[in-house]
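In this view, the complex is presented without one of its protein chains, the others remaining in place.
Going by the order they are written in, the chains are A, B and C; count residues from 1 in each one.
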Amino acid sequence: MSQSQPDSRMQVAVATIGAALLLTVLLLISVSSTPYAAVRAFFIGPFSNRFYLGNMLNVFSMLSITGLGMAVAFRAGVFNLGGEGQVYVSALTATVAGIALASLPALLGLPIALLVGVFTGAVIAGLSGLFRHLWDTDELITSFLIASASIPIVDYLIVGPLNDQASNLLTTERVPLAFRLPRLLAPSQLNPTLIIALLLLAAAYVALFRTVRGYEWRLSGLNRQFARYGGIHTGAYIVFPMLVSGALHGLAGGLFVYGTHYATLVGFTAGLGWNGIAVALIAKRHPLGVVPAAAAFAYLESGARIAMLHTDFTFELGTIIRAVIFLFVTASVLPKLGISTRVGRSIRLLFRGGSA
Amino acid sequence: MIYYAIEVMAPLLLAGLGGLFAELAGVLNIALEGMMLAGAFAAIVTASLTGSILAGMLGGLLAGLLLAYLFYFVGIRMRANIFIVGLAINLLAAGTIPFLSSAMFGTKGVLRLPNVPRMPGLFVGVETGFPLLDQILFGHSFGVYLTVPAVLLAGFVLRRTAFGLRLRSTGKNPETLRAVGLNPDRYRRAALLISGMGAGLAGSLLALRLGVYLPNVSAGRGWIALVTIYLGYKRPVGVLIAALCFALAEGVSVAAQGVLQIPGTLLLSLPYILTVVAMIVYSAMRRVAPSDA
Amino acid sequence: MELRHITKRYLENDVLAVRDVSLALHAGEIHALIGENGAGKSTLMKIAAGLLPEYDGEVKSDAGKVCRLVQQHPQFIPQHQVWENLFLGIEPRTRWGMIDQDAAARRFSALAGRYAFPVEPRMRAERLSAAQAQLAAILGALLHNPDILILDEPTAPCSDHETALVFGMMRDLRNDGRAVVLITHKLREVMEISDRITIMRHGRVVRTLLTADTNPGELSSLMIGEDCQRSESDRRFSFARRDSGTTARTPLTDQQDPATAAQQTSPPPSLRAVDPAQPVFELLKVSLVRRGRMLLENLDLRLYPGEILGITGIRENGLEYIEDILSGSAEPSSGEVRIQGNLPTRYTPRVFRKLGLAYIPTDRLMRGASLSSTVEDNMILLERKRFGRGGLLNRRASASFSAALQQKFGITAVLGKPMHTLSGGNMQKVILSRELSQNSPVVVFSEPSWGLDFRSSQRVHDEILRLSAEGVGIILISSDIDEILSLADRIVVMYKGSFARTLHGSDRVRDTIGGLMLGIESEMSLAAPEDHNHDSSKEPGQ
Partner (left out) sequence: MVRTRIRRTQISLLYGALIVLLSTLLLGCAPAEDAAIDRPYSVAVFVPGVVEGSPTYEMLVEGVRRAVDESGNATVRIVEGGFNQAEWAGGITSLAATGSYDLIVSSNPSLPEIVNEVSQSFPEQHFLVLDGYWEGNPRLRTVMFNQREQAYLNGYFAGLVTTGGMPDSNDALRIGLLAGQEYPMMNQVIRPAFLEGAQAVNTDIELDFRVLGNWFDAGRAADLANSMLDRGVDVILSIAGGGNQGVIATARDRNAYVLWFDSSGFHHGPGVVIGSSLVKLDQAAYERTLEAIEGSLEFGVGEVLGVADGYVRFDDQDPNYIEYVPEDVRARHADLMQRLMDEPMEFAIPGAN
């Protein structure tokens, strides 16, 4: 590779990010009556105090897990379009399990409850993988349909049999106090999920790029025929990645309950699964790429939320800004950022993509 | 029930057929949802301005077209990731419409504009003596009658014309087009624009049937339209059958709320479950009895 | 047409493919373009056909002259019908903008009939055999009514019969006053069909000469660029001694010492324990039926250690399916497969490999390699478990393993680069190195020298002989009769999914095989009795 290439890539990356940010500023200035406050709230807000910083980091940790859940599926060449539903259903089962196990010590009860969530997510996603393996039904479509079917069922359970009669929220009862993860930057929602997410990302990187199974996993995704020819059990690498992807979404659901909301509320996942897909794609399906992608996502979302609270910034504006940045970033930066298996390059990516 | 199922089917089918073109040209258009929404909004606005249903539908169609062109420009010309572009366009529609609505009409909510005509029903009251047939054929809103020609036209264009052949070839292997000196991007663009028109038109049907624009009126139908493409094995008639199946399942779920003692919310998952089951049964049957087709 | 001072550098990998080449093509002439892989023939012709836009130099041709190139691996859309593939871009239309399918069918049939190409226009392209696909691609080019037709290795997948059809077509075009360019490795074909010959090497034209003025020996030395000790005809003689039935073969490795490097990382050869009297691989009454069609019928076969069993035939007569059966890629509808006496628990490549089978597939690009993975990742495919330490992949060990393989097989490649950056010959070497690193007692080679230049295929053949000398049982599937004749101890000829005849000793005559492949010889009485296998008496059911 010649020396000029990374430089020009860098330039393009900086140029695009710069352009996207400039556009955001222009958008804010043009529609806000207090433009300075809006720009400041949007960009500086997330770092302005513990509360916002902690919330942003919490969004980051949740998105990292769902983004990773998508990335590992993509790596094996399977597509999980049902992440949203998987998070939601798993949150509910984890909640129910936690409430049922309230008498157990937290060190036993909490892991079991989370495992129930993991298991739920794995089963729901794994079904699609299994269907593909058995009957060659497109896992992209079945995972979407199964998730879509499960959402009303969860809605019903929350509003109906599992409803917290003492609350006017559409919510289940809250999980036992002892099971709740501690808050790291009170009163923000930040909790040990962040650490779990970072550990998972590192573990996924090692598993995918530094293990034999990871080698087989990636090879199945790159060229299934070749993998089969090489004696790799390719059927397993359809079902298994879907299971893992679902399990990660299930874990996200469980952690969302035990770390953030302490209960399952109707519709509380709010795009966690969908955004996970975007994060995974922007990360170029790479576990280490998930870090800057999820961080950028969390930053934008937090910035928008804070600007909404403090200025006349509206919800739609946040949506528009995110859309515009998506278009920009994906259009010109990312195809130029080739991610290889080499650690060095991945680390470079961290810095390069960090401010995207 | 059949009658309503057909009404439900119409927008799904139009969006699905449009999406089919994109799919066959090798572009997964997940922005159908956003295009439908834009179509719905534009349809109400133009219908209100002109007082004409047809103009409203045209407006919806153009709005879909506009987003489709943006999709083409970023996704194809700029070689961006198609999926992210699709998500971005859905976001753009979801953000821009309330923004415009608020700026132009002072509300982000239900947009009830004066002068929006009602979608006329055709062949109202015509009877053949067979109630089932009457339900299928007559009295539907104007837009429904667009669907049958649309299916035929789609089938004809895809199967019988040079354009269709080239479009299908683009999706299968764009290199073959380049080898004979054709530019596959042209066919991708055409396919995307068609999908935009289909989705925009579908959105206009949704809105004009109600006579108002509502936030999120597409309510996931763009995604379902995408499902019908796969479920219909990427053939126009298949999309028709898939859309009808989904509409019937939806109809069952709606009707069952009144009859069964099952909670209504729970029944909302019925269409999806039925669709998955249909998909599996169909795939499994294909496995058992492989045909030569 | 005239090409002047053409230079082409590929930006992606910085390869100077063609260097300052000038070449004139005359009407009414068949011009052969020969040279080793990577000599720049295909690149040059792509430029001539206008398929590569960026180059230096000048392509001069008269206005309105149509130049069509038939590429080596025709790209068809498998789900589309043949005519849909061929008429793409030149669809005849009716007044209403529809495709005039009748007109298309008429034009197609007229052309196909004229050259007796056995291709059905309404067949789905995926059901074409490789040879039919090649013929269809040629028809596709002819539909454009070209003044200059360039054929890149058109006969690679063709049997003698189909080759004759292609040659007939070429002569016809020549007589019609058009220019035909033939890119090939096969010197025999060059001598047979061409009027003039241009030899290329390392991106340059070495010489252009009249066919009448030269001979294969001269051509091959020009191609290789040094005085080659063994011309192609020599090679055939050198293998002729195999007919004597003795095992006086010596491994023909030309690199001795690097072999030891790979030896260190490989486990000790496991095949030493093999009993030479026991078959290492058997097919017992194997049939394959798909969609109601009998693709393979009642095949029996026994392979002994150290033996090279050649399977030949026209590809659509079952060669592509027997490859799948032999490698475990497809499950037989009836009958059984035994590897070293064991029945596989399931018919998957995974189980077959465990039982001791290595396999070099025909489809190197899809089945044999993962093009976007690194060369190293391609090499360690079969040894991956060995580099696992507590689940982790030991990258250092895998790197030294692949470096040793690279050295042993003389692979020119950067191990960390993606596989698709490699030339065809190097790619095949990577596949060979990987498969042979297993020391499997049975190796299935399918079309091992397809598309390879002389030197690369020579290396492959040397490997086959070396393995056989080590006692490995080898099945060589090849539609190239010369390859089969020069290497195989026994030859099985397939015809319509069955083994038409097993030949050894004096039966192994080119014409006999050719006739069997076409089903002509099966009625003719050949003196040899039907003792296919030397142990047929042991099998009561035989």
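Basically, a residue touches a chain if its C-beta (ideal position, glycine included) is under 8 Å from a C-beta of that chain, and two chains touch if they have at least 3 such contacts.
Remember, predicted model here, so these are calculated numbers, not experimental data.
Within the whole complex, touches from the chain that is not shown fall on A, B. Shown as candidates are A:90, A:120 or A:189; the residue that touches the absent chain is A:189.
Here the missing chain is touched by one residue of A:23, A:104 or A:236, and it is A:23.
Contact with the omitted chain, checked across A:110, A:123 or A:265, is made by A:265.
The omitted chain makes contact with subunit B at the following residues, 1, 4, 7-8, 11, 74, 77-78, 99-100, 102-104, 106-110, 112, 206, 209-212, 214-217, 219, 221, 250-251, 254-255, 257-259, 263-265, 268. Looking at subunit A, the residues touching the absent chain are 8, 11-12, 15-16, 19, 22-23, 26-27, 30-34, 37, 49, 51-52, 55, 152, 155-156, 159-160, 163-171, 186-187, 189, 261, 265-268, 270, 305-306, 308-312, 314-315, 324, 327-328, 331-332.
FYI, only the chains that are shown with their structure count from here on.
If touching chains are joined by edges, the resulting network of the protein chains shown connects every chain directly with every other. Subunit B and subunit C have Cα centroids lying 48 Å from one another. Of all residues in subunit C, none touches 2 or more other chains.
Annotation for subunit A: no residues touch two or more other chains. Subunit B meets subunit A in the complex at residues 70, 74, 78-81, 83-85, 87-89, 91-92, 94-96, 98-99, 102, 108, 220, 223, 227, 230-231, 263, 265-270, 272-273, 275-276, 279-280, 283-284, 287. Taken together, the subunit A residues at the contact with subunit B in this complex read 131, 134-138, 140-142, 144-146, 148-153, 155-156, 159-160, 274, 277-278, 281-282, 314, 316-320, 322-324, 326-327, 330-332, 334-335. Subunit C makes touch with subunit A in their complex at residues 327, 329, 348-350, 353-354, 359, 361, 366-374, 377, 380-382, 384-385, 387-388, 391-393, 395.
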